[in-house]
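Accompanying notes for the structure given below.
What you see is part of a larger complex, with each chain still in position.
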Amino acid sequence: MSTTTQAPATPEGDMPDTEDLVLRTRALVREVVLPVDDQFDGDVTAAGGDDLRRQLQAEARQRGLLAPHAPREAGGLGLSMVQRARVFEEAGFSLFGALAINAAAPDEGNMHLLAHVATPEQREQYLVPLVCGDVRSAFAMTEPAPGAGSDLAALATTATRVPGGWRLDGRKTFITGADGAGFFIVMARTRGETGNRGGGTMFLAPAGSPGLHVGRHVPTMDRSMVGGHCEVTFDGLVLPEDAVLGEVDEGFRYAQVRLGPARMTHVMRWLGAAVRAHQVAVGYAAGRQSFGGALADLGMAQQMIADNEIDLAATRALLDVACAALDAGSPASQETSIAKTFGAEAIGRVVDRSMQLCGGLGVSADLPVARIAREVRPFRVYDGPSEVHRFAIAKRAVRAVREQAAR
Amino acid sequence: MSTTTQAPATPEGDMPDTEDLVLRTRALVREVVLPVDDQFDGDVTAAGGDDLRRQLQAEARQRGLLAPHAPREAGGLGLSMVQRARVFEEAGFSLFGALAINAAAPDEGNMHLLAHVATPEQREQYLVPLVCGDVRSAFAMTEPAPGAGSDLAALATTATRVPGGWRLDGRKTFITGADGAGFFIVMARTRGETGNRGGGTMFLAPAGSPGLHVGRHVPTMDRSMVGGHCEVTFDGLVLPEDAVLGEVDEGFRYAQVRLGPARMTHVMRWLGAAVRAHQVAVGYAAGRQSFGGALADLGMAQQMIADNEIDLAATRALLDVACAALDAGSPASQETSIAKTFGAEAIGRVVDRSMQLCGGLGVSADLPVARIAREVRPFRVYDGPSEVHRFAIAKRAVRAVREQAAR
């Protein structure tokens, strides 16, 4: 079995023109996606879920904008992390924009992972249909308390060897996109006991497999993810040997391959949503008369507008630093933790100030700001709460100082 | 016509025992109100609106807890502002608690206003049925842009004299409780032109009057107000002479009588909601294991818990200062602006930290924190956005320093 953690390179000469992609993505979003977003209040259930997805992706496909991050040989545009930053931000301007270009979570991260780890056969079976939008996927790692996401020692779902393959048992929760997914990437314990580290392995499991049950949608405040955030149960799910993704016991290492970039693409998309909230608010404040002048010319409004500009610029700048490090082959753990933590909080502040600037309209559905607020708030929790990232950031900083002192 | 701006005094000897009221209100809320709140996700539309109100108020009436703030001769318990602070906070622990004891906005403020300004006949006709829960009411002051709430010069709704009374024309918006209200207190211009100050007058208008139209509900993010926040139109609404509340052209002065206390009772109720979010979060953090110990014992969690305690204590302390000033007969403009501004923001911070502490559950409907967050956010806008209050607070501070310098 031949696996690699290096993504196939895109020939330099064929590099897409990012600036042009940005403009065309903008046009797609404004012309096609935003009207749907605004009509259905960004609620994908109200909007029809997979029907909507197929309709929007058909339009993006026609415009040559589908899966800009996916490898070219799998049908994507092969953008580097730095390149996708601007394109994904542009798509994120609508809550359904990333969906339209097939760059929404978790599919986007799963494509990234499959491109790095899957065998040629697995790519053919799973990656290609995912890139072209034939199916959706889910990434089943997080478990209900006291099981954990990124802590291998807490992994409770087990995969035990059976003749010809593996048998999986366990429970997952907050599995984004599970309802309607065509296949699942499942993390299960293949060595050791819960409470120790041992080893975790990733498996590819087609939807509809006996023993794979998609349960209720966790009723989260965000509502723009097709397929929701679901509870998933594995109850004697039997998978063949070639369902193993990568090497046995190496699952947590691959998860890191996925997590750093996935964190950054989250920031890109939500940054776009924050930009929209900000633009709506500035437009409102520029037009609204208050105390004998435009609201936008009052000092406290200017302070909110300026703080938004600063937060957006800083998020973008930190994102680029982390993406450049990832593109250079670094795991970029510190850079992505910093960009994720700052970004998630800054995006929340921007949307909150935008809401405040719009007054009564801001807290109503007559403007899109309140629903953007509803969508971005969980991002301070998802993909590692700010507190866990700060813990890791501090640990690394202290370690660096200790190592320096030890020299 | 005999009007007064002094509320009838409650004889000292009959003062209710506040501590006992607090405990009995707590029991009502835990036993009767919270189960309904949690069952329907604090969504009063889902919960049935006025049916629910009547059911909850019947229970409160039986327990002697109805309208603790209303004058005794109108059927209430006659609590001072300082006394109601703790009782309303206790009621606010559930999003429907104030509704249950008939102390929800806008009825609570309207009772306060009627007790101070109405004629005996008006009290009999409007105040008494309001206190005992037979009807609800609405306060129709805010107008769509560029009309304003507290700025008399912007008042666009007009009341013009017609034989035997007045004819009202204009539009209002964000009129809380309008859908299903038994009567409206309407602010209309009786002197001058929009753009100048002139004079405003309050009118009492029964629901169903020809020319009084309740329009759509503004789709706000909060959903716990019976009767919603509505658009209301007056299209040739004719009212008799005795529909005038207080004196002609004195409406904005009366509005001040209502606004200071109404701001404080808002803070009391939302403070109770924040206390619930905090208790839920501390309970969760105390039980949840994380990194080898209780989440509540981790330093960053402790910081959030401590900051919540500080914000709750400071809100309560500022509330008591303002309430004592109001009870002493001061307009307490600076004190109520400070308590409202700090309180609205502190309550928002407390609920947000509580949400963060609860992780994935915090942003889901499996705990009540996310819906409390949805309800309290607009309070930084309603009843005067923080920025307008800060403007007024600073103006008064500068004026005080200038006056001191002039001496």
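Chains: A and B, in written order; residue numbering restarts at 1 for each.
By definition in this document, contacts are C-beta pairs under 8 Å (C-beta built on N, C-alpha and C of every residue); 3 or more make two chains touch, one makes a residue touch a chain.
Predicted model only: the values in this text are computed from it and were never measured.
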Chains shown: 2; total copies of the one sequence in the complete assembly of this file come to 4
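One rule holds in what follows: only the chains that are shown with their structure count from here on.
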One copy, chain A, sits on the other, chain B, after a C-alpha rotation whose size in degrees, in steps of 5, is 180
In the complex, the residues of chain A that touch chain B are 142, 145-146, 173-174, 218-222, 288-289, 298, 300-301, 355-356, 359-360, 362-366, 370, 373-374, 377-378, 380-382, 385-387, 390-391
